[in-house]
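Below are the structure tokens for one structure; questions will follow.
Left out: one protein chain. Kept in place: all the others.
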Amino acid sequence: MTELQTARRRHTLRRNAVALAFLAPSLLAFSAFLLFPVVWVVRQSFLAGGVLGPARWVGLENWTQALSDPTLTRSLRNTVVYTAMVVPVTLVLALGLALLLRRVRRGGVVVRTVVYLPSLAPVVLAALIWVFMVQPDFGLLNVVNRALGIAPLNLLGDERLALPTIAGLDVWRGFGFWAILLLAALLAVPPELYQAAALDGASPARRFWHVTLPSIRPVLAVAALLAVVLSMQVFDSVYILTNGGPSGSTRTAVFYIYTSVFETGNPGYGAVLSLILLVCIVALTLAMAQIARRVGRAGA
Amino acid sequence: MRRAAVALFCLVALAPFLYVLSTSLKQTRVLFDYPPDWIPNDPYGGNYTKLLTDYPFVRWVFNTLLVAGVVTAVKLCIDSMAAYALTRMRFAGRRVVLGAMVATIMIPPALLIIPLFFIVRDAGLLDTYWALILPALANPVGVLILRAFIQAVPEELEHAARVDNANAWQVYRHVILPAIRPGLVVVASYVFLVQYVDFVWPLVATQSDSKLLVSTGLATLKPRTINVDWGLTSAGCVLSMVPITVVFLVFQRQLVGRSLVAGLKG
Partner (left out) sequence: MAGVRLSGVTRRYARDEPAAVDAVSLEIADGELFVLLGPSGCGKSTLLKLIGGLEEPDEGEIHIGERLVNYVSPGRRDVAMVFQSYALYPHMTARENIRFPLKMRKVARAEADDAVERAAGVLDLGALLHRKVDALSGGQRQRVAVARAIVRDPAVLLMDEPLSNLDALLRMQTREELLRVHRSVPGTIVYVTHDQVEAMTMGDRIGVMDRGRLVQVATPLEVYGRPANRFVAGFVGTPPMSFVDGELTPEGGFRAEGIDLALPRELARAALRGGEDREGWSLGVRPEAVQVTSLNGGPPAGWTVEAVEHLGADSIVGLRHGRSFLRSRLGFGATVTPGSAVGVWLPAEGIHLFDAHGRNVLA
């Protein structure tokens, strides 16, 4: 080999070694605690048992059981319904607040901080606060009801109202956070666009529809996507507020996964459920991306 | 008109907190009074003392700060190093690693709880601080955020350092790190927040009381069978908000707004 070729080889080796040294710790953690678990889940979905004794191979048994499991269908339905309640309401409120905050100058920082507080609270904390709020005897909600002359409600004990109540928690937690995000997007719209529209004689409503919305569409789309993905994974609030009841009306997908592993003791089944949930989320995400693209093309 | 609407939003956001605050200063029997006193005539500190003496609240905070602190510090180091390698070094398999990191963001954390549990159990690390710290180091979001910041550092700066005979580590230390300080703040705040708030994993990975965090500890205040001590619970909520509010106020400008939108668009 020529002097040049040996030099080249040594150089490339060295370059790779340096890069590896920088990458190694993060890559190690990533592989061990993220990649490997994913592979593990797929493998586990074909096994049964394993919590107390050794696991045994059961082939597709877990899968067939899952696909005909009414509880799974119910929990997926609960989750989707929940998401459908939370995301649109949160984003609409957030957008409204963001539009209002756009012109606020004095005390803007205070308002932004106050409004952001609910998102800061750990979900557990917020859930506890919320339990307190809807408490039949002295919860704030029922205090207001009493003041208005309505009978106090036991929201969390009511099969039909429990899920919307948890949804309410998420809306309360989320609207401030998304509002701040959307506010940043609104502030990034170049004012010339509005000025041009005003000169063209567009009313405020039309300016909103034709200038504001299209300009923030990318951010709005990502926000919606993120909100949906997060909503589909709701767990903490269910655990604290209702523990899946009453009568399984608030049993969401992740909650079902949790109980099937840690209460029923069948991790293989839990693995299958997780994968099914993953597929649902990905499908939903793709569907939303498609819709966003189509709306974008129609509007643009 | 507009101001009234904004005030309404603020009220809605704040009211539950304030109500909880006022409740934390009341004794349980007073709670059932209607109409309720917003500002109690006779502030009762007993809930707080009970919280701090009968429950290891201080321990919860200590554990949480310890775990969150260690995770944040370690992650800042390893994520910035990995981001530098992925952004500015050419090496075999770079695209594969990057692709894997981007792809795994989509994976719901719920999916990982089960395998992580078994991995940690089989490693004999269940119910230890390691169980709380190690899995948290895997999240690729930090690497990807820092990558965006490193891309914004002008390449010529690195070239200058290399011509000045700085090796990779020296470039990293003297050029890259100082230049991405805002990015490090963003990632630190984000990681700390996520750790503070984490609930499911600590719930699953620890059993003993000595390892309770703020999140898992608070959950014990609402036992499923006995009646809830509302005064106590409210006090717990109020105190738990303090550390995180402090962190937020300190890093407020970085967390809220511009950096997030820029990250989303890019």
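Letters are used for the chains, namely A and B, taken in the order the chains are written, and counting of residues starts over at 1 for each.
By definition in this document, a contact is a pair of C-beta atoms (placed from the backbone, for glycine too) under 8 Å apart; a residue touches a chain by one contact, two chains touch by 3 or more.
These numbers were taken from a predicted model, which means no experiment stands behind them.
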item: Given A:8, A:56, A:77 or A:103, the one touching the chain that is not displayed; value: A:8
item: Touching residue (missing chain; options B:94, B:121 or B:174); value: B:174
item: In chain B, positions touching the absent partner; value: 154, 156-157, 159-167, 170, 174-175, 178-179
item: Where the unshown chain meets chain A, residue by residue; value: 3-4, 7-8, 10-11
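As a working rule, only the chains that are shown with their structure count from here on.
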item: Distance from the mean Cα position of chain B to that of chain A, given in whole angstrom; value: 16
item: Residue ranges of chain B touching chain A (in the complex, touch as defined); value: 2-3, 5-6, 9-10, 12-17, 19-20, 23, 31-36, 77-79, 81-82, 84-86, 89-92, 94, 97, 100-101, 104, 106-119, 134-135, 137-140, 143, 168, 172, 193, 196-197, 199-200, 203-204, 214-216, 218-219, 221-222, 224, 228, 230, 233-234, 236-237, 240-241, 244-245, 248-249, 252, 256-258, 260-261, 264-265
item: Complex contacts: residues of chain A adjacent to chain B; value: 15-16, 18-20, 22-23, 25-27, 29-30, 32-38, 40-41, 44, 50, 93, 96-97, 100-101, 103-104, 111-118, 120-125, 128-133, 135, 137-138, 140, 143, 146-147, 172, 175-176, 179-181, 183-185, 188, 218-219, 222-223, 229, 232-233, 235-236, 239-240, 243, 253-254, 257-258, 261-262, 267, 270-271, 274-275, 277-278, 281-282, 285
